[in-house]
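Below: the structure, in structure tokens.
A protein chain is absent from this complex, but the other protein chains hold their places.
Letters are used for the chains, namely A and B, taken in the order the chains are written, and counting of residues starts over at 1 for each.
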Amino acid sequence: MRHFESLHQFSVNEITDLLQLADKLKSGYRPLMGQTFAVNLFFEPSTRTKSSFVMAEHKLGMEVLDFQAETSSVKKGETLYDTAKTMEAIGANMLVIRHADDNWMEELSGRLTIPVINAGSGKTEHPTQGLLDLLTIYQEFGTFRGLKIAICGDIIHSRVAHSNAQALKRMGATVYLCAAPGFEDDSLPYPYITIDEAVDECDVIMLLRIQHERHEGHWHIAYYLQDFGMTKDRESRMKNHAIIMHPAPVNRGVEIDSDLVECKRSRIFKQMENGVYARMAIITKMMEEWGMYHAPAFKKYQITANKGTVANM
Amino acid sequence: MRHFESLHQFSVNEITDLLQLADKLKSGYRPLMGQTFAVNLFFEPSTRTKSSFVMAEHKLGMEVLDFQAETSSVKKGETLYDTAKTMEAIGANMLVIRHADDNWMEELSGRLTIPVINAGSGKTEHPTQGLLDLLTIYQEFGTFRGLKIAICGDIIHSRVAHSNAQALKRMGATVYLCAAPGFEDDSLPYPYITIDEAVDECDVIMLLRIQHERHEGHWHIAYYLQDFGMTKDRESRMKNHAIIMHPAPVNRGVEIDSDLVECKRSRIFKQMENGVYARMAIITKMMEEWGMYHAPAFKKYQITANKGTVANM
Partner (left out) sequence: MRHFESLHQFSVNEITDLLQLADKLKSGYRPLMGQTFAVNLFFEPSTRTKSSFVMAEHKLGMEVLDFQAETSSVKKGETLYDTAKTMEAIGANMLVIRHADDNWMEELSGRLTIPVINAGSGKTEHPTQGLLDLLTIYQEFGTFRGLKIAICGDIIHSRVAHSNAQALKRMGATVYLCAAPGFEDDSLPYPYITIDEAVDECDVIMLLRIQHERHEGHWHIAYYLQDFGMTKDRESRMKNHAIIMHPAPVNRGVEIDSDLVECKRSRIFKQMENGVYARMAIITKMMEEWGMYHAPAFKKYQITANKGTVANM
């Protein structure tokens, strides 16, 4: 049985199914049967990924337990496995985990009886972000075949870049990378182009967040926007139908001119909206694979009425 | 469409309606239709205001998402607008925000499609506390006309003082201020009196919290109670029907003798109880104004029954 560790695990058909399920959930859904418990274990700060999962879980009718790594036994040196196993023991039906280690999934592999969803692992993977990005492109173009997509920014430090590039290629897109000096990752097998080439040629420009503290003296942050970012001038030169994406949080005025964050081409807030449905699709798929989708362990809304009869629900 | 930024926005009739709605909710209420999401964004520590909102939201049948500013993207320098817009994008139906800036509401004004409730802005406004204070007085006296009300304590640093004084005056009360040296705020157009004058003359004594670190050497904290606070002697001199209020948390033995916190005149814990109903009234009003009160986007309790029929709810 699979955890949701990486988009690499899923075939092109399976990814297409997930995209279509997410799209369908957007126009209507209903809660899971029974009382199911989602436990979110975030060992790194997160606003949007965590909130997005919490929202997805609530929309599916799950009960949500949040784990604050800052106020927890992890401070006492407990292993991730023991924490996860504890949550399984107390009745979690699913775990969502973000952790700074690159390979934390290996510690859990084959050792749990409930599915785990990777909400971020070090700088290697962020597959639910990957799926929501694919969903946003799929909704726009209906296909990936023939699309030219540039991933631009802090490639070396970005788990989004790693998660997305291979999936996009497998789905049929042509992937380009674009990075300021010091941000390249030579291990990725995609051609580098300049931001201006990307602007002229590509259907999708996926900007990445710059982490100020990480650039290495090759350039000055004050000039990043002008030299490597999405200026108003560059936006005006993009193809008619081309779109701008960013996983957020955005550094306004660094990766992108502040005025462009909500411009017509921008899909930035649409990506966030899509994140909820992408995650609902992933949760649904995992719960189905693990045989828990219809688990009526406890009928959440079944109440014994005052007179001793059971409501027929 | 209005956010709930300040009591200043609301007419005397509207405030009266809110008070009557809160009073009515106290004797019975029912949850909102459909699945609605409240997101609480607290960027400052809070026990009672946040718990009070969470309780009000639960009582109205809302799903509650809590945002911990300490473990969030705000650390990464995201703007308040981008955080709020993210919550809107993922499906929030309402935001409750507390933030240390005096004018954070301006950043959001006219830019969101969901209502925002001000749960505290710097030292300028705390309008939901204002409404619960009005509610407590309204329940006691049935009117504001003819009442003499003294606001006593750290006037200069208190957002409660600013929120309440104008509203009380507009509702028909006569407002006095009372402050130890260094705590006066000369921008407020109300007469200063001594605590002893307040005790002798007023129907309501609203004590404010002293923030130890902020007094400026004009007096010593050990003598504050005796010189400026509510001692047992002063309590005994109050008018028969007069009441004592305090927004809490209380510094026992500073603003008020510890033995008086739950004395007969004290409405301190009643204020807390009222806070839930005042906030339920505010949420109800906002959801109605924004057309979301009956939003059946998703019928929370609609469950597909085992046999494939839909429960008739």
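Quick note on the criterion: a residue touches a chain if its C-beta (ideal position, glycine included) is under 8 Å from a C-beta of that chain, and two chains touch if they have at least 3 such contacts.
Computed from a predicted structure; not experimentally measured.
Engineer: With the missing chain put back, one of B:58, B:123, B:148 or B:169 would touch it. Which one?
Structural biologist: B:58
Engineer: Which candidate, A:86, A:109, A:143 or A:226, sits in contact with the chain we can't see?
Structural biologist: Reading the full complex, the residue touching the unseen chain is A:86.
Engineer: List every residue of subunit B that touches the chain not included in the displayed model.
Structural biologist: Contacting residues on subunit B, toward the hidden partner: 29-31, 33, 42, 45-48, 51-52, 54-55, 58-59, 66, 68, 70, 248-252, 261, 269-270, 272-273, 275-276, 296, 300-301, 312-313.
Engineer: Extract the touching residues of subunit A with respect to the undisplayed chain.
Structural biologist: Answer for subunit A: residues 35, 37, 39, 63, 65-68, 70-79, 82-83, 85-91, 298, 301-306, 311 touch the chain left out.
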